[in-house]
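Here you go, one structure.
One chain of protein is taken out of this complex; the other chains stay put.
Order as written gives the chain letters A, B and C; numbering starts at 1 within each chain.
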Amino acid sequence: MTIAARYEIEYLQYLGPEGALVAEPPADLADPKVLLPLFKQMLFVRTFDSKAIALQRTGKLGTYAACLGHEATHVGIGASMQPDDTFAPSYREYGAQFMRGVKPREVLLYWGGDERGNDFSGPKQDYPWCVPISTQMLYSAGAALKFKLRGEKNMAVAVCGDGGSSKTDFYAAVNSAGAYSLPLVLCVVNNGWAISVPRSAQTGAATLAQKGLAGGLHCLQVDGNDMIAVLEGMRRASERARSGEGGSVIEFMTYRLHDHTTADDARRYRDEAEVKDAWKRDPMTRLRTYLTAKGAWSEAEEAAWIEECGKRVDEEINAYLNTPVQPVEAMFDYLYADMPEDVRKQRAAALALEGRA
Amino acid sequence: MTIAARYEIEYLQYLGPEGALVAEPPADLADPKVLLPLFKQMLFVRTFDSKAIALQRTGKLGTYAACLGHEATHVGIGASMQPDDTFAPSYREYGAQFMRGVKPREVLLYWGGDERGNDFSGPKQDYPWCVPISTQMLYSAGAALKFKLRGEKNMAVAVCGDGGSSKTDFYAAVNSAGAYSLPLVLCVVNNGWAISVPRSAQTGAATLAQKGLAGGLHCLQVDGNDMIAVLEGMRRASERARSGEGGSVIEFMTYRLHDHTTADDARRYRDEAEVKDAWKRDPMTRLRTYLTAKGAWSEAEEAAWIEECGKRVDEEINAYLNTPVQPVEAMFDYLYADMPEDVRKQRAAALALEGRA
Amino acid sequence: MNQAQTMTKIDPNASTPAAITLIEAVTQALAYEMRADDRVLVLGEDVGVNGGVFRATAGLHAQFGSSRVLDTPLDETTIAGLTVGLATQGMRPVAEAQFDGFMYPMVDHIVCHAARMRYRTRGRLSCPMVLRVPWGGGIRAPEHHSEANEAIFTNVPGLRVVMPSSPQRAYGMLLAAIRDPDPVIYFEPKRIYRAYKEIVPDDGEALPLDVCYVLRDGTDVTLVTWGAQVKECLEAADRLAAEGISAEVIDVATLRPLDFDTIAESVSRTGRCVIVHEAPKTAGFGAEIAARLAEESMYDLVAPVERVTGYDTHIPLFRLEMKYLPSVDRIVTAARRTLAAS
Partner (left out) sequence: MNQAQTMTKIDPNASTPAAITLIEAVTQALAYEMRADDRVLVLGEDVGVNGGVFRATAGLHAQFGSSRVLDTPLDETTIAGLTVGLATQGMRPVAEAQFDGFMYPMVDHIVCHAARMRYRTRGRLSCPMVLRVPWGGGIRAPEHHSEANEAIFTNVPGLRVVMPSSPQRAYGMLLAAIRDPDPVIYFEPKRIYRAYKEIVPDDGEALPLDVCYVLRDGTDVTLVTWGAQVKECLEAADRLAAEGISAEVIDVATLRPLDFDTIAESVSRTGRCVIVHEAPKTAGFGAEIAARLAEESMYDLVAPVERVTGYDTHIPLFRLEMKYLPSVDRIVTAARRTLAAS
């Protein structure tokens, strides 16, 4: 039998669900000094998330996509990037965005129905929220191509979900990353569900990571609830990207502990027992256990930090709630750099309707 | 190191370029009685091809896509199908279509600028020529889905090129074949070139077959110039499809010995030495050598058969050339089953322009 | 078929099924036709156990099972391609695009294959499919969930493009669309999914496609619209009536092919026409209606045609979206303007 090609998909896990090391980790990444700020960031994100949901429930926010359970993956991705890389989120990667300087009030503005949330404090070249699934994976290939053509040692990082890995744009990104050997890191956050469709119904592939083989990319599956594995996975991809070795697909194994969004009711299609079971693999718990065991964290510190998070988030919420609605001309003013005559006339008409001719 | 998944891509080759067996073939397929009619069909296709090119060169046919060098793959695919399967060609699989009952005159009509070429004598459910690259791979997934939903033991076979395997539709077909476990055979005819773009520029993947791994499909690479390998590859895929085991991607390694189409001039971008070298792997030569060695074929038989092919093709060409142009109303008559009022009025106006009110 | 249908008044005393919403009428039509014709199947994202993000397919999976109600992988290209494959092989697929803003990847298979298969094969193959698309703004949804993009398809030969605007029409036109031997894009005005209820007998009676529906007779001005704006137009007609202006309201219902005769007949009586739609003005489908008037009804017009539409910009996120959508005020003002002219 002649074999034309052979492949293996590696799986990374260091910090198991119990909070103990289950494999020898890269020493620098297991260092509590490295992990502690990330853990604190995860707590901040979780605080933000629950308050945002509450805001939606009380009618003060539009549909909101929770990130409950994804904190290690999102924060770890954000922590692995340089400011002048490009980041392209889908719609729930708050942890990564905060690491890059986006303010919670900006996130709230966007989900509150105001485009200004995308004109954020994060890096100017970063992409805004992207609602059409996985299109961000492909335009990020374009961003990576720019880095490559210009000889810049940056990488483009894009995130989609398990469902998103079925999208043709995802495959196009894989294909072009391979064809041009692009500094592109395609992060597939496999949280088990795409709204009501389970991972098993999306594809016959045993892993989502292996989709990268279709383009000859580096493929890796990591425990997305294990911050050390997330960081190590991203480091490998980043080193490849920056050294010209090309693109990667990383599948982060995690779980969507919440409904898909606040507009969804997961009880219609998902067994509560599954969710209960998934809580055992919560990324927060295991990192807390680990840091506490290392003497780097305590209950008291946590209580204080959570209070602090609450205050900070409340400030952000207030800033959001106090942001006045854009004037009607905002509909027209950002459409073209040079406003065409017809648009100008319609703008005037819209102003006139408000008695602001 | 934990490994999440492992894969191998097998390569099939039995009849080497010299016309000798290079591996133990499946006994039934190596039988000259099986191979002889297919070889004769290959010769017929090659005759047709060269006459069609001549027809184009003399202004009697529109742009034509030659199949020179692809005969073993195309005829082998056609030979591996049942009449009630669905076949979806791209635009050069004459060998497969003839095996399914499509007449050469019909092929010529289509390339001669007449839609009636798609209303052919082949199986009624077969798809017409498909110009938008690889979209046929995806609608064939839909055809396969119909077989599956209806419990029919058929398969859908679709063919695209190496370039076509970059198309998002191809990946969507792979993805859905895996998700639904469809009786779908995706045939990638890797002839080294997509117009001027070499295979190496399309993707970073080592094989095109492995693209099937993205959907968990059965993947196989075969020597597409070796009829035995083509038949064996198709048989494996067909058995899987008909027994409910799901879809396959088969990469057929062959070479485009002609320009892309008659509208192309390959000398602009391709080294003639490469073409010369590829002739050494010509599917026709090796099968001729094999059959002759087995005493199943002779120079005299070949001369007679080629003459016969010429006559048959000429008859077809005459039938094509004698087919009158469709009347102007043909533009309107096949648009909807029930002609809308506006279309009816425009039809009348078009007739009136011809003085045929 | 090419004649106006006046909105049927149901006798509430005859039989008394419960009144249902537009979205419930969609579900009812799907269930009816799936029972009647085993070639009919439903596919899309989350249409299965979940019953669709708008609940259009609620209960169908339980009733008909996984081989009639298929969740698809998350890819609109896939949905379109599978649908073309199923339809060309004799099935009657009804596909769902989850939202208007996600249908763009479907354009290729719809334009290149669904709309052409019959033409290309001289009738050997055909593509009797329906694509259901929740359409339009005004529900405070996120980005790309509020688009009025019917103009993508109205210039494409071989398609039917329809948009019901009441529970009864939703039911009757969906049955007609599924039974139609050619591809139908069936836009559903999501803002009025649950706006009001009508009694819709589940009798399998289709309503005709390719015709406009006259919702209200009038003599002074013709309001022509489709989709959710039917609501604003009827309200505008009420307001105008209070001023003594009699407005006829026409629901175009099928955009392609257009029943222009009904519009022309109305304008021949009123001499004035206000076209109302949610999509941006420039090259929106309203342009076609105005163009036909300019070609065929010029001598009937006593005032310039008016279009009241979405502005030529993207529908804003929801804090501003209601300022984008055509309002009753804008319609009334335009109608008055036509009355003031000449």
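Operating definition for what follows: a contact is a pair of C-beta atoms (placed from the backbone, for glycine too) under 8 Å apart; a residue touches a chain by one contact, two chains touch by 3 or more.
Here the structure is a predicted model, which is why all the values come from computation and not from measurement.
Check B:206, B:296 or B:350 against the missing chain and you find that the one touching it is B:350. Between the chain not shown and the residues A:160, A:179, A:194 or A:208, the one that touches is A:179. Note that of A:116, A:199 or A:242, the residue touching the chain absent from this view is A:116.
When the omitted chain is restored, the residue from A:111, A:127, A:269 or A:320 that touches it is A:127. Contact with the undisplayed chain is limited, among C:158, C:183 or C:326, to C:158. The omitted chain makes contact with chain B at the following residues, 62-63, 91, 110-115, 129, 131-133, 163-164, 166-168, 194-197, 201-203, 263-264, 268-269, 325-326, 328, 330-332, 335, 342-343, 346, 350, 353.
Taking the whole complex into account, chain A touches the unshown chain at residues 86, 115-116, 118-120, 124-125, 127-128, 132, 135, 138-146, 149, 156, 168-169, 172-173, 175-176, 179, 330, 334-338, 340-343. In the full complex, chain C makes contact with the omitted chain through residues 77, 101, 104-105, 107-108, 111-112, 115-116, 119-120, 143-144, 149, 151-152, 154-158, 255-258, 279-280, 282-291, 293-296, 298-299, 301, 303-307, 312-314.
Note that only the chains that are shown with their structure count from here on.
The geometric centre of chain A is 43 Å away from that of chain B, both derived from CA atoms.
Averaged C-alpha coordinates give centres for chain B and chain C that are 41 Å from one another.
Among the residues of chain A, those in touch with two or more other chains are 166, 168, 201-203. Residue positions of chain C touching 2 or more other chains, listed in rising order: 73, 75, 77-78.
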